[in-house]
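Omission of a single protein chain aside, the complex is shown with its protein chains in their original locations.
We call the chains A, B and C, going by the order they appear; numbering starts again at 1 in every chain.
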Amino acid sequence: MTTDILVAGIDIGSTYTKAVLLDDSRAVRATAIRRSGYKPSAAASAVFDDLVANAGVEKAEITYISTTGYGRYMVPFRHTQITELTCHAVATSHHFPTVRTILDIGGQDIKAIRIDDQGRVRAFRLNDKCAAGTGAFLEKTARYLGLETGDIGPYALRSTQPVEISSVCAVFAESEVINHLASGIAPEDIMEGSIVALGGRAVQLMKRVGLEPDCALAGGMTHNPAMVAALESKLGAPLRLPPHGLGQLNGAFGAALLGLRRVERLLADGREIAPPSGEDAVKPRRWSTYVPASAAASASA
Amino acid sequence: MLYVAGVDVGSTQAKAVVLDEQAHVAGEAILDVEMNMSSAAQQVFDLVVASAGLTPDDIAFTVATGYGRYRVTFGDLQVTEISCHARGAVAEFPNTRTVLDIGGQDTKAIRIGDSGEVVDFAMNDKCAAGTGRFLGAASFALELPLSELGPLALKATAPVKITTTCTVFAESEIIGHLAKGRRPEDVLAGMHHSIATRCASLVRRVGLTPEITFTGGVSRNAAMVSLLRDVLDTPLNVSAQGHFMGAIGAALYALDHARAGTPGTRRASVEEVAP
Amino acid sequence: MAVDIESSLTDVLARCHELSLRQDIGEDEANIAIGYFPVYFPEEIVHAAGLRPHALLGGGNRIEVRYADARIGSFVCSICRSTTELGLNGSLKGLGGFFAQPICDAAKHMAGIWGRNFPQQDPQILALPQNVNSPASVRYVYDEYQRLRGILADKVGHEISDEAIRGSLAVYNENRRLQRALYAIKRDDPARLSTVEAYLLVRAGTRMRREKHNQLLREALRLLPQRRIRPMDKPRVVFLGGFCEQPPLEMLETIEDVCFIVDDDLLIGQRWITEDVPEDGDPVWALAESYIQRSAASPVQYDARKPKEDVLMTTLREARAEAAIISAAKFCEPGLDDQLALSRRLDREKIPYLVLEFEEKMTSFEQMAMQVETFAESLLFD
Partner (left out) sequence: MAATTHTAKAMDARAAGQRLVNQWLANVHSAPERGQPVAYVFVMGNAVEILRVFGFELVFPEINSLQTGVRKAAPDFLAKAEDYGFSPDVCSYVKADVGLMLSDMAHPSGTRIPRPDLAIASSLCNVYIKWAEIWERHFGAPAFVLDIPGKRFATWKPIPGTAQYDADKRWVEGQLRDLISQCERITGKKFDPDRLAEVEANVNEMVRLWVEILTLNQRRPAPYNSMLDGLTYIGVLNAWRGTPEGVEYMRLLRDEVAGKVARGEGRVRQERFRLIFSGTPCYVNMRRLVELFETHGGVFAASDYLTYAAGGLDSSGLFYDPSRPLESLAEVTTLASQLGLSNHFFSHHTLAQQVKDYAADGIVYHGIKSCRTVATSMADNREYVTTRYGLPTLYIESDLIDPRYWSDAQIKNRVDAFFEVLEQRALLKGGK
């Protein structure tokens, strides 16, 4: 099997930017991850640099680059962009053809995706308006309890009697946490309580896309064993997690897979792979941002 | 000499004042509510009594108010913040017809009648958007003390538009704006504007009758005062004691009772009220 | 030459766009404006009275809501809120009449709100029936239209003659024919006329005399066939959910970046009557009968003859669409109920669809773009 095709998938998330390099046997050649910070394009270049360095190849050897995540349009050196929902669907279905429902709990949103046996997205829902239903909710509790993100899971696993967190606002939940602490409840029970509360909301979202087994979890939350356990108990069924630590890289992996498919199609059709076309194609006129001549005139007057 | 106390146990800070028979402030104290409301209440009470140079036994009557009023184990009577802020505001500005109280975790608008009585009120206490906590997020993200937020915001020249309403996400939005090179004062001004418009709509809910008195912890914030003036398009009374208005109102109620010699009727046990 | 066509079209559309941004009722005509809340209103009768029908279409996403939040529950759709705001902030103070219809419970309250705050505008409910399947219904609609006719006659100080109404029927019949022609282009050749453009063209009719609007549509229909277009490969979809509260233009643009919308229910009230209203006989009866017998469908009109699912299937087939976007305004109970029913049917028929919720006041479309792109990807990556 020749390996002269290398495809990179870059997932620019709200919290982390992730990258995966695949060859044409669909084997992972390298991965990279960094905090997104507030310059997504810079994070993307840095992660890309890491990726080629980790793979020990030159940038020029990369055949194709596809981006995903909320920053997918902010990467000028991409060939194409795909949404993270499509990427999660493709990647998960690649690992587990029987999966029909995927959950992705991110730092600032939650997504539930229902897919068909071909890995096509059939339905999805997201929640991103109120922090009470996102990873930020856990991070807030953790911060109050003096925990690092990576410690949340192992710590909560020690809980024996998770406490109920009833607030519907992440901010008020903080006062609730304080009250619980004051009344002597063990911090791990509070942490686990938050996980259970968030898990409940997540499962609700999964049901709202018409939950069908098997279920899979993707994204950074795959690192949190307590969350996985809470979700499994709420679902009453096991959750599939992407193998080889690819959980958080799932979106990037999917982007790379789709990029590879595109390359294969182009080559099969005997077509050239055009150079990266970072700038958007010319869009039709946007009436929504159209400034009437009269208004423009009066503004300058 | 007769002394009374008002203790306002809020979500973020516990405030207390001692008044003498002439309703002059004889002592005041403020404390962050950390873990335990009951102990914060006790501490702030001890502090205020000491600051007035008295002992707890000198206090003839104590009224507790605020979110944690039922957690005050030693008070004689509980009165809601609504009545207390109204009472305090009217005592200092007798022509007050509308009170706006922005606290740490909720916001209240109160309409006052011609005799200084509460006629109507509206509150936002379901979502922390548009409360002092929103500024708390800014203070955390910018690593600035609360007291410096207002003065800095006043220096803004090109306020940014804050799009999130969620207090939690506001923090990352601030950092995002800063990372894009916006100046802290402009970001802060945007935050203040966002709260001001939310509070203004609450005030309109009870009818915007002048004079308007602004109370609560956030009334110490000069930028908020000036933005509210703009947004409501009317002058605003702000007391130097604005943060203590609830406690002062409570103490005034205590004074009524102490003078009339009516006994206290502490309601509801601690357990009865969910946190 | 092609450039001239394009710039002439742009001129026409820019005019429409400007009209769509106006919040007030305009003073360019001396006639009293009669405001009506969606969905449908027998504008012909107002037109025949020489008055100006003014469709209330909400405040869009540029309005700052200052007063209405204090008057309307937080769980009520945006169009009710922004319309109340337009009332309270004075934009609608020139209205000489206000009508709401029993399309939903929130809309009925609009008559109450108007009654308490703007009694001088003579706010009313035009009680169009929810039962259109009874043999008695045409007569009832007729009676209610006669009531309207009487109210308007009082306003202008003279009777409204049958002749005048017949004249208006002719104008509106032409208007609806032109709208149908516009929609035919959208369906047969979607690259030639975008949905935003068609929408702006139709919407302009609510802000000008119908005769003028007919002229405008004729002009657009003359130019469109000559327009130079670039063929594009985008999935063909039907868009539903714009029958009452209007989605922001940005939302339609976001969808059209990746899909062709080949049919929709935007401003459905403007072409509620689907065939010409007979111009002979009693014109009010003809109008009433058309309402019952020759009309479109929406989530706010019960009609045992037209289950919404079947209507959608027919629309999809006739528009040769491969998928549907089923949207609803946030807090719009009728829309949300139908959204579910329709998606269940689409599931059963294995027709791909996307569920979207929108608000008139939305300003951020990133999430929506992601949803729409994903949807298009799922249609394209087959």
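One rule holds in what follows: a contact is a pair of C-beta atoms (placed from the backbone, for glycine too) under 8 Å apart; a residue touches a chain by one contact, two chains touch by 3 or more.
As the structure is a computational prediction, the values presented were derived from the model and not from experiment.
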- prompt: Of the chains you can see, which ones touch the chain that is left out?
  reply: A, B, C
Contact partner of the left-out chain, one of A:A42, A:V57 or A:V168: A:V168
- prompt: Taking the entire complex into account, which one of C:G58, C:G96, C:P123 or C:P352 touches the absent chain?
  reply: C:P123
Message: Of the residues B:V4, B:V49, B:I102 or B:A122, I need the one that contacts the missing chain.
response: B:A122
Statement: From B:H177, B:R205 or B:H257, the answer for touching the chain not displayed is B:R205
Query: Which is it among C:A111, C:A198, C:L354 or C:A376 that touches the chain not included here?
result: C:A111
Field: On chain A, residues whose C-beta touches the chain left out of the figure
entry: 168, 204, 207-208, 210-211
- request: Since one chain isn't shown, list which residues of chain C touch it in the complete complex.
  value: 70-76, 80, 84, 102-106, 108-113, 115-117, 122-127, 129-131, 133-137, 139-140, 143-144, 147, 299-300, 302, 304, 307, 330-331, 333-334, 336-341, 343-344, 357
Touching residues (missing chain, whole complex) on chain B: 78-80, 82-83, 115, 117-123, 125-126, 205, 207, 273-275
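What we mean here is this: only the chains that are shown with their structure count from here on.
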Task: Once you've mapped the touching chain pairs, tell me: line, ring, star, complete or other?
output: complete
Message: How many angstrom lie between the centres of chain A and chain C, each centre taken as the mean Cα position?
response: 38
- prompt: Between chain B and chain C, what's the gap in Å when you average each chain's C-alpha atoms?
  reply: 47
Statement: Listed in rising order, chain C residues that touch 2 or more other chains are none
- prompt: So in the complex, which bits of chain C are touching chain B?
  reply: 65-67, 69-70, 363-364
- prompt: Which bits of chain C are touching chain A when the two form their complex?
  reply: 10, 13-14, 17-18, 21, 194, 196-197, 200, 248-250, 253, 256-257, 347, 352, 355, 366-367, 370-371, 373-375, 377-378, 381-382
Message: Applying the document's contact rule, which stretches of chain B touch chain A when the two form their complex?
response: 11, 34-37, 105, 126-128, 133, 166-169, 172, 175-176, 178-180, 275
